[in-house]
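Every protein chain but one is kept in place in this view of the complex.
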Amino acid sequence: MKPADVADLGLADAGRLKIEWADRQMPVLAGIRERFAAERPLEGWRISACLPVTAETANLMRTLAAGGADAVLCSSNPLSTQDDVAASLVTHFDIPTYAIKGEDRDSYYRHIGAALDHRPQVTMEDGADLVNELHTSRTELLDEVVGGTEETTTGVIRLRAMANAGKLSYPIVAVNEALTKHLFDNRYGTGQSAIDGILRATNILFAGKTVVVGGYGWVGRGIASRAHGMGANVVVVEVDPVRGLEAAMDGYRVMNAADSARVGDVFISGTGNLNVWGAPHFPEMLDGAILANAGHFNDEFELPALEEQAASSREVRPFTREYLMHDGRRIYVLADGRLVNLGAAEGHPAMVMDMSFADQALGLEWLRPRAGELEPKVYGIPEEIDREVARLKLASMGVQMDDMTPEQKAYSESWESGT
Amino acid sequence: MKPADVADLGLADAGRLKIEWADRQMPVLAGIRERFAAERPLEGWRISACLPVTAETANLMRTLAAGGADAVLCSSNPLSTQDDVAASLVTHFDIPTYAIKGEDRDSYYRHIGAALDHRPQVTMEDGADLVNELHTSRTELLDEVVGGTEETTTGVIRLRAMANAGKLSYPIVAVNEALTKHLFDNRYGTGQSAIDGILRATNILFAGKTVVVGGYGWVGRGIASRAHGMGANVVVVEVDPVRGLEAAMDGYRVMNAADSARVGDVFISGTGNLNVWGAPHFPEMLDGAILANAGHFNDEFELPALEEQAASSREVRPFTREYLMHDGRRIYVLADGRLVNLGAAEGHPAMVMDMSFADQALGLEWLRPRAGELEPKVYGIPEEIDREVARLKLASMGVQMDDMTPEQKAYSESWESGT
Amino acid sequence: MKPADVADLGLADAGRLKIEWADRQMPVLAGIRERFAAERPLEGWRISACLPVTAETANLMRTLAAGGADAVLCSSNPLSTQDDVAASLVTHFDIPTYAIKGEDRDSYYRHIGAALDHRPQVTMEDGADLVNELHTSRTELLDEVVGGTEETTTGVIRLRAMANAGKLSYPIVAVNEALTKHLFDNRYGTGQSAIDGILRATNILFAGKTVVVGGYGWVGRGIASRAHGMGANVVVVEVDPVRGLEAAMDGYRVMNAADSARVGDVFISGTGNLNVWGAPHFPEMLDGAILANAGHFNDEFELPALEEQAASSREVRPFTREYLMHDGRRIYVLADGRLVNLGAAEGHPAMVMDMSFADQALGLEWLRPRAGELEPKVYGIPEEIDREVARLKLASMGVQMDDMTPEQKAYSESWESGT
Partner (left out) sequence: MKPADVADLGLADAGRLKIEWADRQMPVLAGIRERFAAERPLEGWRISACLPVTAETANLMRTLAAGGADAVLCSSNPLSTQDDVAASLVTHFDIPTYAIKGEDRDSYYRHIGAALDHRPQVTMEDGADLVNELHTSRTELLDEVVGGTEETTTGVIRLRAMANAGKLSYPIVAVNEALTKHLFDNRYGTGQSAIDGILRATNILFAGKTVVVGGYGWVGRGIASRAHGMGANVVVVEVDPVRGLEAAMDGYRVMNAADSARVGDVFISGTGNLNVWGAPHFPEMLDGAILANAGHFNDEFELPALEEQAASSREVRPFTREYLMHDGRRIYVLADGRLVNLGAAEGHPAMVMDMSFADQALGLEWLRPRAGELEPKVYGIPEEIDREVARLKLASMGVQMDDMTPEQKAYSESWESGT
């Protein structure tokens, strides 16, 4: 067994069950793994991956290994590490893994260090902490690194800033920008899993409830569509008038935050901004209002103001905190205002991660022959990868589609339709 | 404290939290309780209730007590007893309760016996076991009994059979026949909670899945609507052509069981019949097919045939059993084929039980002044109770509706509209 | 050619085109016609039909003739007569027809008289005017009449009143009570055609509009569903709390008439009652509000009050009348407050009439061998006819359904499901 640092190798069998279950929901990645095993496109590449250590990630690591890569894994977020999966990765799949759920900052950075000790030629990340460490504390390793990938918006922003400042040493593929990632995980993944989280936390009936959705970007659209699909009457709060108009044309009521505060039974926020509802709104809310966050950070609701306004609070169900207001109303906050789909449910279904991680694997394959030639900046995912992932996904669903005929291709290139 | 038999009185505080949370989702019953406390319409009535001992039932018992009744409770189903709720009923609400989760048959009937020792004037039931016991083993008590209520179809069938055979000694109100019960709990309650159970058991993504719904009665309609609302493509299997035609007109594909077996990703059955999919269908199903039952009994899928056809089986997630077929396909059965919303989720939301139990409470109130005069048979719920429960529910949702104007009332009585 | 009275036989070819087009949308009736032609179940029966003389009715008359009947037709409503269809019935199909669009009362009753001169053994009606005439002015013919059918609620009410008063001389089958009639034509037929009528009258965009639906019976449900499907935000006004609660659970807002008056862009009423919106509401309505009636009679909106309150009115598009109020607001009334789907569009699609008229044809076939034995009262449509019509409709749509297995049939009879 290669060196590793995980919580308890005894959990490996339970972890393998999780990895296998996820694998069955990830047919695109499984297909790529099969092809990689035959073609070995990553042969001998040393990869240091810093990702959430989950069953889905395990299947990505298996795919890299099948492609010939020499890959190690550390955690990009200690809270999301699944210790049984980490144990199985080490025990059954021979992937050196450095991750312990709930580890402290020291352990976290020691594990990133261990991953870097692998002397990566490629980095694969979720948030850019490892890239940052590499460019600051471990610069001696930079010479050998020829490329990387990044999964998140946050990471891409950091990397673009580094590139603009001339500080990025090698090219990075922004997997986040794939249509097959952000069109799908936000809309369908978060859309479903936010509802799921609320159901698990509260067991309320959605039918007949007024659900107020904060934001009508991809996340908000997905949530609005699913809340509506469960029988709720949906209200949308937006600040962008074009999006607000789309929400209205989609048949929803559109309101400002203050008006919405007075009518909502459930508030779900996915704006990416802060204080969508806050100090001025809590006094207006109905008795029994439920607040659930589906945005990345836990400041979409101004919770410190709620704490301050409330007479007391207590946990009434797992992930459901009741704030008793001085006038006797009760307001419920789910999962402490953190992402409700991760806090109270299981996050994105594996089927959604299937596409994101297929983008990762194919991004690496695309990168390999180009690694020496690309500039040290952030690259969007190539359109052909996006199309390939979508094509594989459809095939896994049993869907048959046509390609354009040559005649149609010629037509489409000579004219772009007016409608 | 009155005599009682529960698992552990130390669980009482946890139980109270559950009862209170349910109470907040049950505003109709809470309103009735408040009125009952003022009017005391059940003053002094001895009631023996035999119901699932859950947080929702606890709020019904509190309502009877508030109305002046002298009520005791035993369990109608040992598997659904919530021990903490039972403890709280005894400790905080002073309701003698005889129920232990998982108790055996002897204990079950001993507890029914204890409830009968209360010498009921009224019975309140879910399934008619207590009524049966009363009419067979405890006939000496029958003289004092003046009426009862029954919650379930199964119970009503048994009671009607008794009445037809001249064996029923007193009148019983069939709460199950209230529109505010069966129109709502089947369609909206089971519709949502079946989806919820599948999500908790599997964490699959519904979007893009082909979901086959067995039956297009109220349960099937609810499930089809919610599965569609989560982004699934819904197929309906029916044997009644009028219902099948409704499903087709509602935009769903309608198929026979054999054809559906070849296209479904998820099968959800709510027909009330048996072997909707069975021995001939399992060999045709897609690899990865998921089977979930939303009907009362666990024979909607012919599971013995599946056991026989499978090479092996194992539990891959809680409530998810994988059957490995000889040809390598895998079929997943949720919650052992039992009701998936109870097995893998929490059953009906309290908000749905609010109406059923309001029907119970108002049914008793209606019964009291009539108890001496009614024949010993099964009575439907009076229409005015249905309307009153719906009215209270709408009021609790903040909905304002009109009554007919006198002019409209006159018009509606002189003419019935052609549309 | 048999005697007849139609507007212009020169229109026959245009009429045939309409009849053929309708026939292609009426595969159930066409199938019955084919079978009738082989089996001749109505051989020699003299039938006097009094129905709207439309292309759909023409196909019913063809079916009776194919079954061997000796049938004549007069109009049950002069406004809905299609003169070209009447001409074609006489010219191409050899059906004596007495109907002229726009004929006056005298002509109308003369035509009923001509139909009665046929000495019917069976009557087939839409509204019971012919039956009434028969029982009052032409009683000498009653001896030969052995049965009849009635299409409408209004007619059924009149006939039930006659039966209760001991005045009905022969048995009548109430086609209106078939599930395959009223479940479908109200919900799917009126639902679509009301929207269609509003589009043709106004060409407004439904997306983003607030559409208020009066009534949540089958008509209201259909309209709400279709308005929602076109992107509107739907509000329901009801007086029945159970229906109101269903509307709320279906995700719509539910209001009283006064509140709805202030928020609606479009009001569509299908309650079967009068003055759903009237004198108190018009002053509250938004500038530009549109009023469309989908109920049988033109008093769902209190139009005399609107006339009185308005400063002036004018027709601004065909079927769209603008009322200018003294405060400058404008309110638009479509099709003079008459049924908008008939006034501004083409009424029910033929596909819906296919089922109603199949019920008619099969109702007659059922009646023939029983005619001598039945009491002179109103009979519901037999359940097996309903099932047969639905079955034929599904077959015409290419849908394959199962029958219950013997095992399932036994199970369903021994137990009725609890869910």
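Each chain gets a letter, A, B and C, in the order it is written, and its residues are counted from 1.
Just so it is clear, a contact is a pair of C-beta atoms (placed from the backbone, for glycine too) under 8 Å apart; a residue touches a chain by one contact, two chains touch by 3 or more.
Treat the numbers as computed from the prediction; the structure is a model and nothing was measured.
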Selected from A:Ser107, A:Thr154 or A:Gln309 as touching the chain missing from the view: A:Thr154
Residue among A:Asp83, A:Glu246, A:Asp265 or A:Glu322 touching the omitted chain: A:Glu246
From C:Glu151, C:Asp196 or C:Glu302, residue that would touch the chain that is not displayed: C:Asp196
Listed residues A:Ala163, A:Leu183, A:Ala305 or A:Leu374, member touching the removed chain: A:Leu183
Contact partner of the left-out chain, one of A:Ile47, A:Leu159, A:Val254 or A:Ala358: A:Val254
Residues belonging to chain A that touch the chain removed from view: 152-154, 157, 179-180, 183-184, 186-188, 190, 219, 237-242, 244-246, 248-249, 254-259, 270-275, 294-297, 339, 386-388, 390-391, 393-394, 397, 399-405, 407-408, 411-412, 415-419
Residue numbers in chain B that touch the chain omitted from display: 207-208, 228, 231-234, 245, 248-253
Residues of chain C in contact with the chain not shown: 17, 20-21, 24-25, 188-189, 191-192, 195-196, 199-200, 203-208, 225-226, 228-231, 286, 288, 316-317, 320, 330, 345-346, 349-352, 397-398
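Throughout what follows, only the chains that are shown with their structure count from here on.
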Separation of mean Cα positions, chain B and chain A [Å, integer]: 38
Distance from the mean Cα position of chain C to that of chain B, given in whole angstrom: 39
Numbers and ranges of chain C residues touching at least 2 other chains: 245, 248-249
